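I'd like to ask some things about the structure below.
The other protein chains are all here in position, but one chain of the complex has been omitted.
Naming follows writing order (A and B), and every chain is counted from residue 1.
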Amino acid sequence: MEAEPPLFRVWGLTKRYSGRERRGAPTVEALAGIDLEVTRGSDLALVGQSGSGKSTLARCLARLDEPTSGRVLFEGMDLRELRGPRLLRFRERVQLILQDSATALDPRLTAAAIVSEPLEVLGRGDRRERGRQARELMESVGIPAAWAARRPFELSGGQRQRLAIARALAVQPELLILDEAFAGLDASIQAQIATLLQELQARHGLTYLYVSHDLSLMALLADEVAIMFEGRIVERGDVGRIFTEPRHPHTRALIAAVASLPAPSAPPAS
Amino acid sequence: MVRLARRALHGLLLLIGVSALSFLLVELAPGDYFAEMRLDPRVSEATLRTLRSRYGLDRPLPERYLRWVASLARGELGYSFAYGQPVGPLLWPRVRNTLLLTVTATALAWMLAVPLGAWWATRRRGPVNAGLAGVTAALLALPDLVLALGLLLLALRTGWFPAGGMVSLGHEQMAWSERVGDVAAHLVLPVTALVLGILPVLVRYVRAGVADALDAPFVRAARAHGIPPRHVMFRHALPAAANPLISLFGLSLAGLLSTSLLVEVVMSWPGLGPLLLEAILARDFYLVLGPVLASTLLLVSGNLVADALLLAADPRIRAAGR
Partner (left out) sequence: MPALLEVRDLAVHYADGHGGPVVAVDELSLDVPPGEVVGLLGESGCGKSTLLLAILGLLPRSARVVNGSIRFRGRELLGLGEPELRGVRGAEVSIIFQDPALALNPVRRIGSQVAEVVQAHRRWSGRRCRDEALSMLAEVGFPDPVRIHDSYPHELSGGQRQRVVIAQALACRPALVLADEPTASLDSTTQAEVRGLLGALQRRLGLAMLVVSHDLGALATLARRVLVMYAGRLVEAGDSARVFGDPLHPYSRGLLQALPRAPEPGSSRERRVPSPIPGSSPDLARLPAGCAFEPRCADRLPACVDRPPRETRPADGRQVRCFKYGG
């Protein structure tokens, strides 16, 4: 295990939005020097408030945004040098799911067509085979295969988000980046999706990178948390340690914001 | 301001482009003003050659274009062969008349469209909705030309309004107030034709925009704060719906201008339309270019006005352009 290179290695990553991209506005430094490693099979959460740079970092890792300086290595390959078929392969292996992924589903397509579309684009299997795979994927995220003909508006918010996850899983990725993918969902649905993600991880050895403002939710999902503040990672550590011995003042502020709640008694043993 | 200046610059470039392109197109069209004379046995080849060289038609194309641009700068806009005088002085009264027609029609159309569309937006079911939907659909289906001819027929049959032209006989002898009334009476028919042509489009846009705004969460919030309905409409829904409507204002000006050229011909309104038609039929080269250029200028100014209004109406656009 020690010999294997990390999935992602990031050095001195910065990202500035100059006056040209945001017309007239002063230059904004979204990332001010990020060093980060993401090991295979881990669950890391980037936690920070809006404007802390967490989403920009996620976009740079998914190569949807060009860093201003610094390097991002994916399995030892520089992201900037990926071209052609190797870039396509990278896009398959790293999938990004956003808060609005569920609302961005094509309303005219059926659930099965939404899930099998990436397979069709990649030219995998014939029509029958793709349909079969789509139904399997739907089942695996807890949507009955009998619903294959339903369209997004006939599904609930949680079901749509699960459909977006099924679609991302269709190309058998190795890393899922989930940027506020749970925001706006009910607690019981968040718990359902969290459980689903952990099952999938156990089955396929997936790596997760979560991005969120909600530290208590991330405590539920991730093993490790990196706290972001003003474009920097100010603290990184095991979830339990972050809560018990926060070092950075901003981490303490985030923890203080988690409303305390009396613990419910254990359910009666059945 | 920077944004407006940039749009003005775009407008200027557009004008230059249109002038060059229309010059080229008219030039490529076969024949010229003197081509018809060739068939006339009384005019000799030599006379024709002299005429053409006098008007510079024997010079190479780039030179003719540059000469025309130079005459533009002098306000002459080239020379009309048919009228035997510079185009500029012929054009200005026509521009004024066309402006009178289109500005009146634009103002009237919008003054009707906004309240009508807003009212319609508050009545999504029932007879008002069905009635307005039917009337606008019928008007949309009616070609402008049929509309104009129908109105003309109505005016001729009933004699309620003057059926053509811009002034009555003896206009020059009238007192100032009588003259205004006379022109206004002549305006009724062409303005009605123009307004009826564009009104259904505008009303439908206003209705859709206001209906969307009325469904917006901030309108529901305003109602939840007990804000009276007329304030909900005038302070919340209409300002929020204004953006696309202001952009439509620029477009509506373009639509009215092109319809106006047609209506002017049908109703013998002495605007740019009849002049353009006459010039095309006579292949009076520079006289064709004049109205084309003037129309483009009116269009560009209309869109600049819309841009300025947009800046005034939406703080977010002001912020983005700062």
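In this text, contacts are C-beta pairs under 8 Å (C-beta built on N, C-alpha and C of every residue); 3 or more make two chains touch, one makes a residue touch a chain.
This is a predicted model, so every value here is computed, not measured.
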Contact with the hidden chain (one of B:Gly56, B:Pro93, B:Gly150 or B:Pro228): B:Pro228
Residue of A:Val28, A:Leu73, A:Ala113 or A:Leu220 touching the missing chain in the full complex: A:Leu220
Touching the absent chain when the full complex is considered, from A:Leu73, A:Leu200, A:Val234 or A:Ile255: A:Ile255
Where the missing chain touches subunit A, by residue: 49-50, 156-159, 184, 186-192, 194-195, 198, 213-217, 219-220, 223, 239-241, 243-244, 253-265, 267, 270
Residues of subunit B (touch criterion as defined above) contacting the omitted chain: 216-218, 220-229, 231, 235-236, 239-240, 242, 313-316, 319
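Just so we're on the same page, only the chains that are shown with their structure count from here on.
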Approximate Å spacing (C-alpha centroids) for the pair subunit A, subunit B: 54
